[in-house]
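I have a structure I would like to understand better, so I am pasting it below and will then ask my questions one at a time.
In this view, the complex is presented without one of its protein chains, the others remaining in place.
For chain A:
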Amino acid sequence: MSNDQLHHLIVMVNQISSNLHHTGTDDEAAEAVAGHLKKFWARSMKQMIIEYADQDGSELSPLSREAVAKLQKPVETV
């Protein structure tokens, strides 16, 4: 994984969070962000952001952090 790539993912998830943060309660907003990632992000992107949240996570906005925590690690198929 390159730093650039991870950096982009962090920017992306934070941008999603700032556009969805007013969705209902905090928990609902986190669900909305997690739902968005689940629906639109590729397996490898989800894995990377989950790993990053686990290991460091400092650059994630609070809402992003909560959302990533709700995200299930995608399984390897095929």
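Quick note on the criterion: a contact is a pair of C-beta atoms (placed from the backbone, for glycine too) under 8 Å apart; a residue touches a chain by one contact, two chains touch by 3 or more; residues count from 1.
The rule we apply is simple: contacts and distances are computed from a predicted model.
Engineer: Using the UniProt record as the reference, specify the protein name of the hidden chain from among "Formate dehydrogenase subunit alpha", "2-oxoacid ferredoxin oxidoreductase", "Carrier domain-containing protein" or "ABC transporter permease subunit".
Structural biologist: Spelling it out: the chain absent from the display is recorded in UniProt as "Formate dehydrogenase subunit alpha".
Engineer: Give me the chain A residues in contact with the hidden chain, please.
Structural biologist: Chain A touches the missing chain through residues 1-2, 4-5, 8, 12, 15-16, 18-19, 21-24, 36, 38-46, 74, 77-78.
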